[in-house]
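The structure that follows is given in the form of structure tokens.
The other protein chains are all here in position, but one chain of the complex has been omitted.
After this line comes chain A, so read on.
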């Protein structure tokens, strides 16, 4: 009897809790949609629809303001890759990235190791080297222009005092892009340094003790046997992140050279800007955007793969 009674009441209890539970689930869903709704809508309008639109526009001959458009297939891409200007821009971007990435990573690593190898003035050195990364690049580009001025700039004054060759750095076809690359290295150096400093801090000190017991007395031995191997994954990550930033170089080109002289310092993002918004060649500009997107997304996916191997999300 008592057993029967308890099953009955358990059933009743079950029925009683089931309904509120379902109601709570529904309420939770409603709350979630209400809370996430605005963000979802905006993600659609500002990210998803635009990125689809870029692909669609890239397949048309549309010019901004025109009332009609027709689909031209991959004609814009064919035109771009046949265009000497675009090919130069693509090659320049690759050159820029291939100069900026290794130099930034190597100098960033060297500076991080040097800072971490001693105690004194750590914070000062870290702050100074990081400064360019957050300073407004458009304004700093103007400072660089003064530094590189053919007659009154410090660079040419120093070079001629040392009897080194001087030139009008930003107006010379041979030097414009390398100079922009130097500015790129200057800007991103501190970023690489900070990432490496974080990597260095995560190396357990027991490893250094163990290396010392094994006879790695000299700091160079410890660097070779412990520090550099332990920084392997971080280094790969820094390479990709700096490459992503280098591919997106724009401000210095816009302020200092406008892609010139000729196409000597044209880079992808600047071509994208000029074709889309100065020449209003919308379809062609969208095609350039697609090429740019493919490169950047490929790099980001590599980064995600690298990250997956060493970081676990909760």
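Throughout what follows, a residue touches a chain if its C-beta (ideal position, glycine included) is under 8 Å from a C-beta of that chain, and two chains touch if they have at least 3 such contacts; residues count from 1.
Note that contacts and distances are computed from a predicted model.
Per the UniProt record, the absent chain's protein name among "Glutathione import ATP-binding protein GsiA", "NADH-quinone oxidoreductase", "Carbohydrate ABC transporter permease" or "Sulfur carrier protein CysO" is "Carbohydrate ABC transporter permease". Interface residues of chain A with the unshown chain, by the touch rule above, are 25, 28-29, 31-36, 38-40, 42-51, 53-54, 57, 64, 107, 111, 113-121, 123, 125-140, 142-147, 151-152, 154, 157, 186, 189-191, 194-195, 198, 200, 205, 208, 219, 222-223, 227, 237, 241, 248, 250-251, 254-255, 269, 272-273, 276-277, 282, 285-286, 289-290, 292-293, 296-297, 300-301, 313-314.
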